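Missing here is one protein chain; the remaining ones are kept as they sit in the complex.
And now, subunit A:
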Amino acid sequence: MAIAWWQIALLTLYAGYQILDELQIYSSLSAPVFAGLFAGIVMGDMKAGLIIGGSMQLTVLGVGTFGGASKIDANSGTILATAFSISTGMKPEAAVAALAVPVASLMIETDILARFTNTFFAHRIDKKVDEMDYKGIERYFLAGALPWALSRMIPVGLALTFGGGLVTKVVAVLNGSWKWLGDGLTVAGAILPAVGFAILLRYLPVKKHFPYLILGFIITTLFTVTFTDIQTLGTGLATATKAFTTSFNGLSMLAIALIGFALAAISYKQSAANNNGGGSSDGGTKAAVKQDSSADEGEITDDEL
């Protein structure tokens, strides 16, 4: 199945949109898991897209843009891997390691290029400041969107247009004489999320909160093993007897997240109570700020439910 021109157009447009979204409003439509969903729907296989997007999401879980450093472009990687996985029939799990990760890390270079190009615009702005040309300042500032968007759209568009033949050949080899490599890439795809978790732990104060790391791991391990076993039992019973029609669901991650949220809320309340114990000089404003921030907390809580 070849990729149609309108599919290339839509995916290329999204590649340009996602970087601007990520830089500005951060609506999460720029997350790899959404990139997978979008590319999956465009290509006609939502599930494959979700699997690739979900894997890439976990791989880059801890990789924020700390201090303006370039990070691997998981979104572009997801778009290309999803498109080629569906159009050439490569297994989604293998596509993560074989396509998404290499593409994502190559795209660091175009990210750097975009950031360099914007230095040129910054100097134009300096000149316009001297000339007191207010419209000019704004024009050159908004022009910064171009290097950003093009740094994603050009590579993605070119790869989608010309990459198909190459990827088809690679898939044939991976399914044929080099099967060990294809299987290995599938295993690598399953392990890559571990990198995301480890990076996240590097940024979080693990030493301070280590009991909660153990709690999160053990509670989830016990539940996930139980839930999986019950599901296996259920499937077994259902094949053994037609009378058994109940189906069991897997473990809900949201439920686990709520346990974590409850623990965090307890800790927050305790430290807030400790702070109030110490005398405050201007209680009025402090209370006002407090109200505001607890209101924000409330909003986030509602959404998690």
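Methods note: contacts are C-beta pairs under 8 Å (C-beta built on N, C-alpha and C of every residue); 3 or more make two chains touch, one makes a residue touch a chain; residues count from 1.
Everything below uses one rule, namely that contacts and distances are computed from a predicted model.
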Q) Looking at UniProt, which of "Phosphoesterase family protein", "NADH-quinone oxidoreductase subunit K", "PTS family mannose fructose sorbose porter component IID" or "Electron transfer flavoprotein alpha subunit apoprotein" names the chain that isn't shown? A) "PTS family mannose fructose sorbose porter component IID"
Q. So which of A:I51, A:V103 or A:L160 would be touching the chain we can't see?
A. A:I51
Q.
Going by the contact rule already stated, which one of A:A9, A:L142, A:L166 or A:L233 would touch the omitted chain in the full complex?
A. A:L142
**Q.** Selected from A:A4, A:L166, A:I230 or A:A264 as touching the chain missing from the view
**A.** A:A264
(Q) So one chain is hidden, and I want to know which residue out of A:L13, A:V195 or A:A238 touches that hidden chain in the complete assembly. (A) A:V195
(Q) What does the interface between subunit A and the hidden chain look like in terms of residue numbers? (A) 20, 23-29, 31, 33-34, 36-37, 46-47, 50-51, 53-55, 57-59, 61-68, 71-72, 93, 97, 101, 105, 108, 115-119, 121-122, 125-126, 129-130, 132, 134, 137-138, 140-142, 144-145, 148, 180-181, 183-188, 190-195, 197-206, 208-210, 212-222, 224-225, 250-251, 253-254, 256-257, 259-261, 263-265, 267-268, 271-272, 275, 282, 285-286, 289-290, 292-293, 296-297, 299-300, 302-304
